[in-house]
Each structure stands twice: as C-alpha cells, then as structure tokens.
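Structure below; questions to follow.
A single protein chain has been omitted from the complex, and every remaining protein chain is retained in its original position.
Just so it is clear, A, B, C and D label the chains in written order, and each chain counts residues from 1 on its own.
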Amino acid sequence: MLRREGTTGPVLVVVLVILALWYVAAIFMNWQGVTDAFSRAGEQHTTGEILLGTLDQERPVLPAPHQIVAELKKTVFGIAITSRRNLLFHAWVTLSSTLLGFGLGALLGIVLAVLIVHVKTLERSLMPWIISSQTIPILAIAPIIIVVLGSIGITGLFPKAIISAYLCFFPITISMVKGLNSPDLIQRDLMRTYSASGAQIFWKLRLPASLSYLFAGLKVAVAISLVGAIVGELPTGAQAGLGARLLAGSYYGQTIQIWAALFGAAILASILVAIVSSVERIVNRRMGVRPA
Amino acid sequence: MKEPASPPVVAIKGLSLTYEAADGPVYALSNVDLQIAEGEFISFIGPSGCGKTTLLRVIADLEQPTGGDIHVNGVGPEEARLRRDYGFVFQAPALYPWRTIQKNIELPLEIFGVSKAERREKASKQLELVNLKGFENKFPWQLSGGMQQRASIARALSFDPKLLLMDEPFGALDEIVRDHLNEQLLKLWDKTGKTVLFVTHSIPEAVFLSSKIVVMSPRPGRIIDIIDASVLGRDRTLDIRETPEFLKIAHRVREGLRAGHSYDD
Amino acid sequence: MKEPASPPVVAIKGLSLTYEAADGPVYALSNVDLQIAEGEFISFIGPSGCGKTTLLRVIADLEQPTGGDIHVNGVGPEEARLRRDYGFVFQAPALYPWRTIQKNIELPLEIFGVSKAERREKASKQLELVNLKGFENKFPWQLSGGMQQRASIARALSFDPKLLLMDEPFGALDEIVRDHLNEQLLKLWDKTGKTVLFVTHSIPEAVFLSSKIVVMSPRPGRIIDIIDASVLGRDRTLDIRETPEFLKIAHRVREGLRAGHSYDD
Amino acid sequence: MSANRHALILTPLAILGCLYALYLVHRPDVAGQAGLAFWAFIVVLWLLTGFAISGLSHLKLKQPVARRAIGLAVPVLFGAFLFFLWEVIVIGAGVPSVLMPAPSAIAAKFSASLPLLRDDFFQTFVKSVLSGYAMGCLSGFLVAIIADRVPFLRRGLLPLGNFVSALPVIGIAPIMVMWFGFDWPSKAAVVVVMTFFPMLVNTVTGLAAVGKLERDLMHSYAAGYWRSLLKLRLPVALPFIFNALKINSTLALIGAIVAEFFGTPIVGMGFRISIEVARMSLDMVWAEIALAAIAGSAFYGLVALIERGATFWHPSYRT
Partner (left out) sequence: QADKVTIQLKWVTQAQFAGYYVAKDKGFYKEAGLDVTIKPGGPDIAPPQVIAGGGADVVVDWMPSALAAREKGVPLVNIAQPFKKSGMMLTCRAETGIKTPQDLKGRTLGVWFSGNEYPFLAWMAKLGLKTDGSAGGVKVLKQGFNVDPLIQKQADCISTMTYNEYWQVIDAGFKPEQLVVFKYEDQGVATLEDGLYVMQDKLKDPAFVTKMAKFVAASQKGWDYMRQNPDEAATIVLDNDASGAQTEKHQKRMAGEIAKLLDTSGKGKLDPADFDRTVAILLSSGGDAPVITKKPEGAWSHAVVDAKM
C-alpha cells in the first residue's frame, strides 16, 4: 500500500482487451452485411475476404476502431482547421455553447442551492418542482425553446447554452444542497455559540464543507452540459457542432462519422472533466484534505 | 475574596428536558434548580449519560428545555448567546478540517471582526498556553486526539469570554498536561474573574478547580448535592490535594456519586 | 502467580515509525524495544501525542512501521491479525450508525460466524457488564459519549480475545463507572489469563491495573521507563490505592512522566 | 410562532383571488387583450401568494399531522401558483397555442386522451424505462463491486468509465435502434447505457467513503473482503447508491423518450411528442410532457421514500 501505483498500466490493459472484443464484435456484427453486399453484387468470396470486408465497410453496423481513428485523423488533421469539414471546428462550436451553458448552469445551480438552504420557504416549495423539471424530456422542449427564443430574436449560441444550463444545474443544486447541509450538528453548534451571522456561517462553515460535494456535482454537470449543447444543436437545423455531425452522420447513415463525432464528444468531455478535477485537486491541497 | 453581589450569571428553576426518540421519550433532565453567581467556578460531576452535556447545552441555547425557567446574565439563553456572552468547549474537539490549527483558533475572532494582526497575536498566546507551538500550520487530522482537544480549548479562550462552558475539556489529556492546564485554568479564573461551568469525570479535578461542585444523579439528571469548596481558597496549588479539607470534600463528592449510582457490587 | 514461560506475546525490537506529512516527516516512534509475556497487563502512559496510539496500531497491524522488528504471538502482526489474535478498543467508539447497540456488539461474532442464539447471549452478558441494559435497541447517536465508549468496550470483549489492545477505553467515563470497570477488567484478566495492552492518561488507573507500566517520552515516542507493578499482586481491590507500595509506584510513574515532559513551570 | 399565523388567513384569500383572476381572464373581453389593470391585479396576487406561502412554511406546528399537511401544502400551492401564472399569461396575452398552450387546454387534452396516454405510458415507461433501469442499475452496481474487488480493474476501468459516461446519449440512440431494432429493447438499451455509469461511479465512491477507524475495526477482525463489504462498506455506500438510483430515475425516462425520436413503432411517449409537434398539437405534446413529469416525479419520490427507510441512520435524516 505504500507504493503508489499508477493507472496507465491497467488502463492500457483494459483498453487492449476492449479493442480485442471490439474487433470480434465488429466482425460478428458486420458479417451479415458483408455477405449480403457480396451476394447482391452476385459475387462469390472466401471467408478471408469476408473477414477483411467486415473491417473495411463503408457503412458498417459497428465500425472497427481503426476506421474511427482514420476518420478522426482525416477530419482533424487532414483538413484545414478553418474548414467546416474539420472536426475541431465543430468541437469548438459545441465547446463554446457548452462553456456558456456550464457557466450559466453552475451559477444557477449554486444560487438555487444557497437559496434552498437559507430560505425555508424555498426549501419546501422549490425542491419538488426542481426535481420534476428534470423529468421533462429535454429533446421534446428543445425545439420549442429554440423557436420561442428565436421568435424574440435570440439565436445562435444562447438558446443552446440555455438547454445545457437547464440540464446541468440540477446535479449541481442537488450536490450543493447536500454539501451545504453536511456539517455535523456540533460544527453548527460551534457557530451558534459565536452567534455567527448567516453569512458568516455560510462562508466559514457551509461553503468549505460543501466544496467536495460541489466538485462531484460539477464533474457530472460539465459532462451533462456537453450533452445539452449537443441536444441543442439537433433542432437548430444541424448547422454546425458535434451534434450536427452526429445528426448528419445519422441522416446519411454514415456510421463511421457518427462514431467519430461520438468519440470527439467523449474526448472533449474527458478534457473538461479533467480540468474540473485538477481544479479540485488544487483546492483540496489548499484545504488540507487528507490524501487517501 | 468578595462575595458576589451582582445578579446570578445563571439562574435555573424547575428545568426539565425530554428527548423525543422514535421508541419513546428519554428524560434527560428533570426539575433542576441552580443559581450561579458571577466569578464562580462550578464543576458538574455525575455518571455517564446523566445529562451534564444536556444541561450545558441548554444554558448555551443549543437545546430547548421542555419545561422550567432559565436565565443567563439576566436574559434568556438566546439573547445571551446572541450577545456572545460565553465560550463553549465541546466534549469532542469539533475543529474544522479545512482550517489549520492556527486558523481554527482564530475562527471566533474572525467572526467577531478582530483585525488580522490582533488575531494572530491572541491565537499565538493561546497556542503557547496549551503547548501547541510548532503545530500552527498542521491540519487537525495530523494531530493526536489530545492535541486536537487542546486546540479546541485554545479556540474557546481566544476571545476571552466572561462565561466559560467546558464539557470534559481535559478528558483526553495525560495527567501532567492535565495538571498543567488545571493550574493554568485556575490562574486564568483567578486573574480574570471569569465564571466557569465545568463538566468532568474526575473527582480530584473537580475538587481542585471548583468553588462549588454540583453532583448529579443518573438519568433523568437531577441535582443530588451541591458542595461548597470555597474553603480551599482561590489561590490553590497542586499540593493542596493532599490536605484533609481537600480529601474531605472529595470524599463527600464520591459518596454523592455512589449514592446515585446503580453499581454497588 | 506463575511466571510465564511461554514465548513473548509481543516482541518489539528497534521499532520506529515516521509519518510522511506534506510539510515534512513526523517522527512518531523511534527505536522502541519491548517484550510482553503472556498474561501480562501492560499500561502505556505518556504525554499526549507521544505515539501510544501509534504503537498499539502497529501491534495490531493497522500501521506499517518504517523500521525495526515486531512479532505478535511469534508471528508477524499481519498473520496475528488474520488469526484474530486480538481485540482492539479504539480511542473513539467507532460504532456503526446503522446498527443498534446490540447489533454493534454482536458484529465481531457475526463475522466469526457465531450462531444467532450464542451471539445474543454473549452480547447480553457484555451489555450487563458495561451497564447498558435497556439500551440494546437504541442507535449509537442516541447515546451519550460515555455510553458509546462502553458499548465499544463490550464489542471488543464479546468474542473473548486472548490479547486485548485498549486505547484509552475509559477516558470518557465517570470515576465510579471507571472504578467499576477497572475492577471488572482486572477480574476478567485474572480469571481468563488474557494479555492486556492498555493506554491511559491516569496514573492511578495505570498502577491499579497493571503488572507492568511503560512510560513513554514525548514525540518521537521512546520508552523511558518500564515499571514492574507485580508486587501489588494479581488480586487487587480498590483500597490498595492507599497502600505505600501503590503510592511509591505512582510516584515513580509521575516522575518518569515529568522527566520527559516539557512543562515544568 | 404567531407572527406567521396570518398565513392561515392570507392563503384562502390568495386562492380566492386567483380563482377570480382565472374567471376574469377567460372572459372574451379579457382573453388575449388584458389591460394594465388586469396585470396589476396579477402582480398584487403574486405578492399576496408570496407572503402566504412564506408564512405557511415558517409556521411551527405542534401536531405532526398538521405539520405534514403544511409540508405538503407549501409545494403544492407554490406549483399551483406557477400554473396559475402560466394560464393567466398565456390566455391574457393571447399567446398562440402552437407556441405555448394554456394549462387548462393541456388538462382538457390530457383527460380526453387517457387511453392513448395509457398505451404510450405502458410502452415507454413500463417496457423501456423499468427494464432498462433495472438492468442498468444492477449491472452498474455489479461492475462497481467487481472493480472494487479487483483493484487492477478499478484503476483501469474508472478512467474509461468517466470517458464513456461523457458520451452523449443522443449519439447512442440511433446506434441502438440500428442494433436492437425499433421496439422497446433499443430504448431499454439506451436507458441501460445512461444509468450504468452514474451507478458505477457512485457505488465506487460510496465504497471508498468508509472512515478510517471503521475500516480498521473490520481489519482488526480480519474480516474477509465479502464480510466487510456486506457489514460495513455497503451500508456506508448506501446513501451514494440511492443517490445514483435517484439520478437514474429521472435520467431513464428522459433517455427512453429521447431514444424514441430515432425510430419507434407507432406508440410511445417520445413518438407521440415528436409527431404531435409537427402536427402543431402542442396541447397533446404538453399532455405527454405532463405525463412524463408525473411519472418521473412519482418514480423519484418512491426511490426517495425507500431511501429514507433504508438510510434512516444517516446524519442528513437526523435532526
């Protein structure tokens, strides 16, 4: 236990196992499609040729990993970065509404949590409705939001950001409320004995105690806000962004393009989560959190 | 050694408190009467679970009594709390884990709006008193249990309250440190004329420190005996513990405790 | 009172332990040598933060020493732990909040696969010993600090380990209960021939209970003195506390403590 | 306590006022052309209701029954007032119903379409959501245990888990339809993917949340892995696991509905929403949304109720 073991080795092994399984699955799932294609073409082929075919289809049921990598390479490095065909361009479009939405959502989430913890009226009346708000299927109202906002002249980044804010404030509120209420009775009693004001209790006790919860919420929220931005890109007419790539890929049955966009989104999300995690680590160090 | 003429610091009449637990009520305090004058040092002693902590918490307005009357410095406990009339040392250290020891001790001062330089100075004085010099920048989990408890005492002393409520503050300390802190506390009390309410399990400690000792019965906590120890004078040294007066009072406390107790096998 | 001929229960040689903290190492134990024979009752006494808890934890295989050699019942601490050679009473109660007191006390028995009826019976016996009858079905947070600590003692005793490691088990108890439990513990020890390692801050308690008292110095913890108290016999009653032998040993312990201590103002 | 008694008078007053406003707004000479006086009246009602609700929630009552009644009344009144505002604004300002129908229209549509709603509910909630939720949560939990048991896997799987959990479902849905066909299994598959990772991550965190001393105790008993899992780590992880169950209860419904946008047989809540949007039947769309919200909230409430019973000992439930 004294030795600190890294994660690179295990991750590598697990990735290799997944890749192997993936290839097997790709062969298995694409087999029928390839044999169908050959028989439609009226040609006879050996098993070996079919095998190779499963890993090299234009519209596979499950693209092989190397096909996705090739597509990513092609759309990221193979095309000028300013071009609309470059995936980075779309990633940037999505990222900008993600960040705006995340910012709005985090602000809303934290403010709501603070209000809920401090204003008794809101704790009782707001919480059930906040929960219900999350049971509304967002994709169903996304077009309505886009249209309604569009009708009052708000277009572009903002409607998408609103959708991602709507999705991502929830985990932040929930975990922040938990965190703000997390100090033990005795820690709160101490503040009572000082007859500390609500603001002092907030800044000196509740907030520091809630930070670890807040970061847990932020990590979930940043990934969700990306999902929100992507959802928001679907009904805007698939103009630009990773969501547009997904949709266009789906519309034209370009499985490889869908997967490439999916991976792009996941990579983007991982980067965002990693950024939040490193901020968390810095904060933890400053707060003297006991290392695990 | 003037007899206090001022109104009582704590005046309790017919106080009782019942906790409502899921499986029925727990009678923690029942019909407690008590008057504490300014400048007294009162020890509470009684079997575990008898309601000592509860009584201190009621005085500090951390628990609402279910019956009876209580005044602190002539006003209700809530008002007294809002006036910051007292400092409380809890049974557990209750340090904030994200603050260094120094910062923990400065906490009440920060809340009272004391300037940074003054905070630093006061904290450093208290750190010295409880012998935690050199641990200013450690976080609580890096300290032993006893060290944490000492930090929490320093925290309560830092803002120099007139009334000190201490719930077994020295429970986790070794005898030498305990003796040392007993002496320090006594000096402080004598010098500043603070009123101290002190919960302890140690009979010698109670006798050594107190001007009055309150002996409580097992649950529901009632007061069995109030023993005046002012005969020992205010200016005590550790060796009075061998004097016959001391031993006599200690004996009376022990008898009171034993009387209320259920074990006498 | 046979002299133990069997191999030592605990054999420690040149033991040291350093905690790596962010702002530099903390030397908790340094070059500790100790041999404990079967059936002994050893008390550890020393200033707060000197490494008593750490030493007990090393013996229990809860902490890895950074140097030196340690054997428990002739094997490494890990093997001893895996053989369930000891019971540990921690400085804090560490009861599981989702279990009732009864269920908490039954926990080790459950883990060792004891049948339900037997568990019930053993737990009930221990509940009686620590005077918690009537609180079986309460949850830990419904009990006072001292009651929780008593429950944790009952838990450690429930499975009747040959070696008992107790870290200030009676710290939060009042003197009467403490005396009672001291007597009970001593009886238990005498009757069962257990080996007990006992951390305390109370000199009288240490002297009353122990066959040997280990006095430790402030951090880095070293052993300053090992005092044999077997002259007091195994079959002690509370009144031996007034005997000259008792007072002599207590004095020597106090001297040892004071010598290592930094306050002597 | 008496300071808030006024709420007991204000509340009925506010309710009466709102009812009157509702009557007013539906009068042909007000609907769509409400004047300043009307809006001023609404603002007054707003303030009145605000005071009433705030007073109610601060009431300290002795009887547990009354306390529970107030606890229920406050959110209900609050929500009812939101719906009242919605109705009054939509009708009063004459917002076109293809943009935003009034709650009364939605309610009328809802009660007129019960058989259809029931079929959609059965398809989406009972078939897709419940099965997907059960499978997703269970597999997330099992994988968490396996990952916990095999530290190598934990270190290898968790970073990847975070990676995969960032996958947008929207992208997965068409793939799942491609793999599992048009009917509910593909929706259930989307739900499985969505619920799997919150459960995995929460369970792993919960299993690691055990205090040092509590763990040391088990260690000192030389308790084996499974025993200390069962007796210590699972109870400690329980609040985290319930957290995931609660998050998932809303995620699952959203996931299933969204997945239906990418191909379904001609029944289901997502199907209905998507086709009715195009048919401009926004009242039907909102009836389905209302159904989703009711079902989701009830599901969440049920999980929360079970949580309260199972983790009664947690400090957040003690007062």
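Things to note:
Methods note: a contact is a pair of C-beta atoms (placed from the backbone, for glycine too) under 8 Å apart; a residue touches a chain by one contact, two chains touch by 3 or more.
Everything quoted here is computed from the prediction, not taken from an experiment.
For the chain that does not appear, the touching partners among the shown chains are A, D. Contact with the omitted chain, checked across A:L234, A:L262 or A:V276, is made by A:L234.
Listed residues A:T8, A:S83, A:S197 or A:S278: the one in touch with the omitted chain is A:S83.
Of D:P12, D:G35 or D:G181, it is D:G181 that touches the chain left out of the display. On the side of chain D, touch with the chain left out of the figure occurs at residues 96-99, 174, 177-178, 181-182, 260-266, 271, 274-275, 277-281. Considering the complete assembly, chain A touches the hidden chain via residues 33, 36-37, 40-41, 58-59, 61, 83-86, 89-90, 139, 142-144, 146-148, 150-152, 234-240, 244-245, 247-254, 257.
The rule we apply is simple: only the chains that are shown with their structure count from here on.
If you average the CA atoms of chain A and of chain D, the two centres end up 20 Å from each other.
Mean C-alpha positions place chain A and chain B at a centre distance of 53 Å. In chain B, the residues that touch at least two other chains are 92. With touch defined as above, residues shared between interfaces to two or more other chains in chain A number as follows: 184.
Per the touch definition, chain B reaches chain C in the complex via residues 19, 21, 23, 26, 45-49, 53, 91-92, 131, 137-138, 142-147, 150, 168, 171-178, 180, 201-203, 254, 257-258, 261-263, 265. On chain A, the positions that touch chain D within their shared complex are 5-7, 9-15, 18, 29, 61-62, 120-121, 123-129, 131-141, 143-144, 147-148, 151, 171, 174, 178, 181-182, 184-185, 216, 220, 223, 226-227, 230-231, 234, 242-243, 246, 250, 255, 258, 261-262, 265-270, 272-273, 292. Across the interface of their complex, chain A is touched by residues 53-54, 57-58, 71, 74-75, 77-79, 82, 99-100, 152-160, 162-172, 174-175, 178-179, 198, 205, 208, 247, 250, 253-254, 257-258, 261-262, 269-270, 273-274, 277, 282, 285, 288-289, 292-293, 295-297, 299-300, 315-316, 318 of chain D.
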